[in-house]
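This structure is in structure tokens; I'll ask about it shortly.
One protein chain omitted, others in place.
For clarity, chains are labelled A, B and C in written order, and residue numbers in each chain start from 1.
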């Protein structure tokens, strides 16, 4: 940690700060510049509150040198984490392809979609049971019943299932769920993260709409600090000034997160764009950028055009896309 | 609701869409332009899913004409909502001044701050018991014990107390709390909002870091739809590209929210800036923009300079500021 | 254009507005809803000032139905524009690969880089002569002399040259330049755009740091309205709250711009990321998303490690990347 002192600091306060640091077994290496004095702090600075130091009258600025996350940090765990899920795995070179409808609506629907996407090469089935909706008047999901229907589809197809949790109190329904998804709006629901840290089950953690890479990794750290190291990071678009797309897919997050962390990184192009026409382009881009996998919304209901969510592909479109994705994945492995 | 059709739409799908709308008792008023046909939809369109319509092949775009919130909407409730809290009230012309430390640390601390801020004119006491922290390694608050200490300070000073909830499971500790605060990170924790909707107790709802005005009002709507109409909106800074301040105080939110909604609007300049030096300027600005009140961090601990949070004022600075705020408030009421 | 009227509008003002529209040969199709009346405006509304209408007391909101750009609009020009440059072309299925150093520094440097990138498959040479720098104390480029050196490299290698203009007064030096680049900071330098509209030479127009798709297309429209239809759009990253990367590459811009417009779209991954380690991932992502080409910084100076710009690749890294890009491009053409 680096502390930049104000010019002509109050000597009494400065001395008090020096003592406070020494009590915490942090030693001080001063650099006296022409206009500014800098203190390099050496020792275990991970327990120092940077905001608290920044507030001191004698301090102009503080800069952290080391990342505040440890378990999620590639520096301390150089090898890629690979997370086994059912018969498949996330990370480690293959292509994870999670597909399924936005919401579970009925047994027929979820089973039909599950069979279709498995045939196209999906490795996991997704489907919303507990649904976070901005409006209290919108459909809130089938909840526990939705998870029951997912289990039926899992038995039918063998695909592991991924579904979202909204509150720790819902955990009792998640026994048969293979990967628990934390949505963007709950990325900093710390009570929920702590509860998930006590499980031994993979967690798919979505980046919040305005979360930095560091904040995403700190939320992963919450889960990992509890003892659950099976965290899958997921980029799903951030909020920017551009409103033509629902969110802006931050494709740079893929190489950056893989550099900062050893955790696998997947991308959700459906929520990132909010427009199904863009999903194929963004899915291919994410893969080309190095993502370990994709989570894509697929919906079937050929009889009733209205049931398509705005970001869902029909099974035929997904089938075509999956073929292209496997081709790109193969090419990248060779290159 | 206005639907802009694609040029040369598929007639079968168009007919199916028309029938679907009619089944929902929505009538269609077409406007045929040179390049585009528009359908104005008349009837109760509040139950139509705009995303679903946007996804239809025959639709180029959909635009909502009416706000999706009702209980929070000034159009349907023209008079300002005034919320009584203890012997004071929020909204209705007076100045609500909520002050207190970031975290409750000890009985001595919270009681000393409470007495100091009451003397300076604060109308409520704030203090964090359950603390949302980005790092799992940071101090997480005194939790239930913190609320017990707030109650002692309330008994001592008569000031109503405001403190944050992080999960519906914590509600059992909030009996003596006068105003329950929902933090920015939980603004879209819908399960929590639903639980708060079942109470008869004021809720101070903070705007999320990247929440639009409409999303904030939709979260208020979640609480109000459950039957609890005592919602206080709170601007606390949004996330933008500018990182010199921790967040960017969106002072325009004050006149905009008061125009769109009848709910009272307060501002938290401490979290918005993250720098105590900026708090007085921002507090005065918020008040001049028409805010019903302010929530300001105040910390006392003259013996130990290190205990100041970066955005906390010392009691003397708060006292000076409170005097200026009451003067501005008086001037604005006259003008 | 759709006008949403206020409830209970002033009838005199409403009548005046109706007459004003009729004078402009715009006819009004009213839709009377339960809570709101909407006017659909039919006729040539492209000359109506939407801001002016929005300001009327009787108007609650106005929404445009049609895009405000015409020459750049795919609706009116369905076929892809292909722009010939020297012996190569931009758009139309091939891969445009523009490579070269950030700044032209010397004849040796620019000629060496030009020869290296041509060998790796670059189709054009870039190099900065007039340099926009945030600091007045930073190197401002070799200016006219830099263009002279680019011409030498062009003669040597046959590669067409691309370089940036900062002011219309510099046009006299651009005779031998094949593609004139307009930087992000000048995307709305309207006097410059007008001057470029009078030329018959391709313009590579970079998206501003906070420009929407529509604003980028309106700036293209400025050039095209003057008669110069040879505009190449270039995504180079937008400014968001995430500061780990210098800018956030908005990869969705590629499919969106190609849908809204017939103009070719290229991507600059070097400036988007500001970190050379990310350039290969982002270049592949942009191509997979459907970009017509890439502009990549390449710098050679093996003797002196310090001369690498932070976002420049060395020639060997570029050579490896170019191979991968041609492989992906081939795969996408087949698929």
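Here, contacts are C-beta pairs under 8 Å (C-beta built on N, C-alpha and C of every residue); 3 or more make two chains touch, one makes a residue touch a chain.
Keep in mind that what you see is a predicted model, and the values were worked out from it rather than measured.
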| item | value |
| --- | --- |
| Left-out chain, listing which of the shown chains it touches | A, B, C |
| Contact residue for the chain not shown (choose from B:135, B:210, B:230 or B:312) | B:210 |
| Candidate in contact with the missing chain, chosen from B:98, B:111, B:125 or B:238 | B:238 |
| Contacts of chain C with the absent chain, listed as residue ranges | 13, 16-17, 20, 46-47, 49, 51-52, 54-57, 68, 132-138, 166-169, 185-186, 188-192, 194, 209-210, 215, 218-219, 221-222, 225-226, 239, 274, 276, 305-312 |
| Sites on chain B contacted by the missing partner chain, in the whole complex | 210, 212-214, 238, 240-245, 248-252, 254-256, 259, 272-273, 277-278, 281-282, 284-290, 323-324, 327-328, 331-332, 335 |
| Touching residues on chain A - with respect to the absent chain | 2, 4, 7, 29, 31-36, 38, 40, 42-44, 61, 63, 65-66, 75, 210, 239-241, 243 |
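The working rule: only the chains that are shown with their structure count from here on.
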| item | value |
| --- | --- |
| Taking each chain's C-alpha mean as its centre, the one farthest from chain C | B |
| Nearest-to-centre chain - CA centroid comparison | A |
| Intercentroid distance (Cα basis), chain C paired with chain B, Å | 39 |
| Separation of mean Cα positions, chain B and chain A [Å, integer] | 26 |
| Interface hub residues of chain C, defined as touching at least two other chains | 210, 240-241, 243 |
